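First, the structure itself, so that you have it in front of you.
One chain of protein is taken out of this complex; the other chains stay put.
Moving on to subunit A:
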């Protein structure tokens, strides 16, 4: 049993490294200066390693399933990792149709970042509570993840389109929008960096504080910038909290979550500023030249096609399968739980996307911005709803 767990962990690590290698290959295809588009050895290596990495990750998934006895999609680590895997899968499918290397150069780093983000959560195998014990667990969750991943590819195509097309000669709302996206990526990297650094150092600082009149302790794994209000440091040789968490932030773990968020934003800001200093221009402006060869109409097509495929898959998994399971487990097909509401919001949003595109002719840039907003909603549902708006679906 324990063997399977270590094999599974090893396979995930392997997949991570192979994805890194395939990013290098995809970068090499872009440097190819020849005008005629050819499917050369580098292209074969790039997609070949991607598929190999995907197979390794499928291996992780299967061995973990065998070890735990249930589909490994039941907590934050498992679900987000699976989402990353589905993103790679959706990319492979769309690459085989459209043969756009740039898609890989953007989609794979995002998938890597997502998997890295996932592994910041507790990775131990956790038991299933009775309400999750159903074959609908993997039917519902896997379809949702696949649908969201395909929609994420539309975001990837959209962002490439925007970076390529938006005029970088002057500051506009659009260039600011792009930089905000770049900064969000930096902040996510910041989260991964700071969490893994302090976790490697085994940092732990306990604070005692009161929640609703009860004494309680809160363990910090990052130095406390924001400590619990009226909290008292229990661990020796640790930094005292600098600022008490504002009172309107509720929930027993709110101070720690706020602290982690602030750390991520700060490190992200540092990363962003360093990059700006090195590049001496906006990050999107620095990326723009390598996208010259990309065909914007094809990117627009991929952006739309991904929504056209992803929307029905998401609807099936996130609303219909979800409702069937909710009926079986909680005897109501719909309960206005925050996660459910945000799935409905995602549905509404992509319905708007399709209506504007098909009836109102919103193509190109407008459509690409919508794809960016759509991805933001998906990420909001995945992260903020789980961590802040706790409900039936909060795993972490």
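Here are a few things to note about the model shown:
Here is the rule we use: a residue touches a chain if its C-beta (ideal position, glycine included) is under 8 Å from a C-beta of that chain, and two chains touch if they have at least 3 such contacts; residues count from 1.
Keep this in mind: contacts and distances are computed from a predicted model.
One subunit of the complex is not drawn; among "Cytochrome c biogenesis protein", "Amino acid ABC transporter permease", "Putative spermidine/putrescine transport system ATP-binding protein" or "3-isopropylmalate dehydratase large subunit", its UniProt record names it "Cytochrome c biogenesis protein". Taking the complete complex into account, A:68 is the one of A:49, A:68 or A:154 that touches the chain left out. Touching the missing chain, out of A:124, A:202 or A:236, is residue A:124.
Within the set A:134, A:165 or A:376, the residue that contacts the chain not displayed is A:134. Residues of subunit A in touch with the missing chain: 1-2, 5, 67-69, 122, 124-127, 129-131, 133-134, 136, 247-248, 250, 301, 308, 311-312, 315-316, 319-320, 323, 327-333, 335-338, 341-342, 344-345, 348-349, 351-352, 355-356, 358-360, 385, 389, 391.
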